[in-house]
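Complex shown without one protein chain; remaining protein chains in place.
Should a chain be cited, it is by its letter among A and B, assigned in written order, with residues numbered from 1 in that chain.
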Amino acid sequence: MGNSTLGEYLRARGVSRRGFLQFCMTSATLMGMAPSMVPRIAEALESAKRPSVIWLPFQECTGCTESITRAHGATIESMIFEAISLDYQHTLQAAAGDAAEHAREKAMKDNWGKYLLVVDGSVPTADAGYGTIAGVSNLEMLKEAAAGCAAVVAVGSCAAFGGIPMANPNPTGAVAVSDVVKDKPIINISGCPPIPVVITGVLMQYLTFGKVPELDALGRPKAFFGQNIHDRCYRRPFYERGQFAETFDDEGAKKGWCLFKLGCKGPVTYNACATAKWNNGTSFPIEAGHGCIGCSEPRFWDKGGFYKPLSTGDWGSGATLAVAAGAGVALGAAAAALGRKRQKDVEAQS
Amino acid sequence: MSTRPPDAAGRDVNQEFPLELDEPRFSVKEPKIRYDMQGDLTDEQRVAAAMKNFVKDFGRTAAVYMESCIHCGMCAEACHFHEVTKDPRYTPIWKLEPFKQAYKREYGPFALFFRLFNLKPKVTHEQLAEWQHLLYDSCTVCGRCSLMCPMGIDIATLISQARHGMFHAGLVPHELYAVAERAKREGSPLGATPQVFADRVDWLADDHEVEIPLDKDKAEVLCTMSSIEIMKYPESVVATARVMNHLGVDWTFRTDGYEATNFGLLSGNAAWQKQMTMKLIDAAVACGAKTLILPECGHAYMALRWMGAAMYGKPLPFRVLHMAEFLAENVRDKRLRVRKVRQSVTFHDPCQVSRRGGATEAPREVLAALGVELREMHPTKGTNWCCGGGGGVVAIHRADKLRHQVFQIKMKQIDDTGAELAVTSCANCRQTFDDGQAHFNWDKTMHSLLELVADNLIEDEA
Partner (left out) sequence: MTLLDFARGPALQWSVAIFVFGLLWRLVGVFLLRTKKDLSAPRNPAAWKGLRLIALRSWPRKEFLEGTAFGEVMGYAFHLGFLVTLFFYVPHLLFFESVFEGLIGTDFEGLFGFAWPALPTGVITFLSAVSIAALVAVLVHRITNPVKRLISNFDDYLSWFLTAAPLVTGMLAYAHAGGLRYETLLGLHILSAEALLAWFPFGKLIHAFTIFAARGSTGMIFDRRGASL
């Protein structure tokens, strides 16, 4: 891959100046920056060295890799991705076994303190046996790799928050990357999986400015995770008007009414699905007729059910209320009995 | 507030609480020293006695009421005492505060927690003493508050119940205690003992040349009177006789059951209330009466018509009618024949008969038969203003100033109708009006419906 700059690499691949600048313009827009920023982005990318990137996969389903590689032909994004010196990635690398591990170790040593560490999947802590690569536990590998990185990008809800492995009862003791790495900047790109353009957009930001973008309270880039789905959802007018689909195939569903009653978690989910959408802006779950499951939020698997409306909670059960009622009746009857007895006593005395 | 001296027992009550029977308002004479505390109980004993006697009244209905107050204060808007003073202490539900405290602390479903966390303060002797004025001087149990309350709380009835506690705590106002005690002992609050009654019946029959049967063994109808009429308006006794005779009724008075007022009810002694009620019931039963007629009195109607059966323990074996109802019945049956009175009249509704008692139309039927031009005051009937003297208030001297303020409402009401004649069907209202008339030099006198009828009977020339 060499040490050429990104500009040299792109020219070698036949990307025109105009195409490159269009890409910079799109990126600026995506990141909410003014057009005046485009020259700066262009300059930065032109002369950017292709940094070493090490991608560690732990308890993951490979969905995040699938997402980022959803290349629609030879798009500029995939080129950018290739232009990063991706020195270790299980799904995409040609090498395997010892050769792959040696490549990782060499990249880490050569670029110690400067490489970008990308992680997907959660980290098991209950037993090393739940996740090992070449005989090394995920936990150890993460600690070692984090020690020499410039920053960590936790891609996907598993790496960012623990994801599905952490769901109740969490048999592997799965934790998020941020639970293990405490002394390096971490960017959480949550989502199950994250939107492709969100992943590349964040990397773009990092490449351009050389530092971690503005993050929210959960460590996610505000540029993509700063607004909830509900506020940007095209079905919002139906919510306001009180028109809801009651089942997945009723009149309301066919008319594209709001899916709140079918469990949509849009109001408390922060992601770019409603604006950037998926598959290059084709659609997103709500548009396809299914409520948002809140996949970019921590513990979304344990929030009470994808099809239970957000405003219902766990109020108990008929049984618990029967117990409460029974206790109340008993105390009430006792109080009344005491009162009546007191009256009898008083009347007997007079 | 003075306490009755410890060696009070055995003193001559006649000397101690002499009656005042020559003023527009009959009561005991204004005391130089007020004895507003009775008995020689300690403060703790007074509070304990109050609590005990409150508890007796905390049944389901009272409990529901106590649990339902939302402190909206609207009852104050209905109360004539609040109306004329704007003193928030006269808010009807506030008059019940110690009763409410006692309920929540001692009896309600959460009583334990109320005591444990002191969520409502314990009723103290000072508080009860302070509340005497609120429970007696400033409440005529007129029931306007009960009519207003958005929650439907019958505040007036609860006041009567709260008085039970006050009586046993020995915290009844001087005059009210005096007349109630006299009534219990002598049979009448105002000295109309059976002997005095018999004597009066005698000379009235003589003077007015009217037959007045007394102590018949058997009679269809037992008539009763109030001491106010016997002592202040003896013409009502005559009027009763005239009407009964005109109608050809087989009736009698009985010296073993003639006093319809019930100062046990008014002062708050449930035992005395029962005793006084039982006299009337026993007398009616003794002479086999099918009907007992109550005189022109307000609380007498409440005491017997609505509370009497509870005293008796079973349904009464005779009908109970207020004199106005009896007259109305006979108007309907065309048995009562009266001359037309071509005057304009306004009718003052006695609270216990109209609003609380349900006999609102009866007097008006009688007035219609009399052919008067009826000019209703505003408000009228069920929402009419109280005269301010009921519930024992007119007997209490220290309440006079307050009562006179209230009376101004009545004067304006009646003046505004422009009616020539003011009529009512309650002797206590009547004496309250007499007292107000004297105090304000008012040009209107309150008349009795019964006497108006009696004065206009068409007698056969036989």
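By definition in this document, a contact is a pair of C-beta atoms (placed from the backbone, for glycine too) under 8 Å apart; a residue touches a chain by one contact, two chains touch by 3 or more.
In this text, all values refer to a predicted model and were calculated from it rather than measured experimentally.
Checked against the hidden chain, the listed residues B:28, B:41 or B:76 yield one contact partner: B:76. Although one chain is hidden here, its contacts on subunit A can still be listed: residues 217, 228, 231, 239-242, 244, 246, 260-261, 267-268, 298-299, 303-304, 308-318, 320-321, 323-325, 327-329, 331-333, 335-337, 339-340, 343. Within subunit B, the residues in touch with the undisplayed chain are 58-61, 63-65, 67-74, 76-78, 82, 86, 88-89, 91, 93-94, 97, 108-110, 119, 143, 146-154, 305-310, 312-316, 319-320, 354-360, 379, 381-383.
Everything below uses one rule, namely that only the chains that are shown with their structure count from here on.
A separation of 81 Å divides the Cα centre of subunit A from that of subunit B.
Here subunit B touches subunit A in the complex through residues 52-53, 55-56, 58, 106-111, 271, going by the rule given at the top. Contact residues of subunit A toward subunit B in the complex are 331-332, 335-336, 339, 342-343, 346-347, 349-350.
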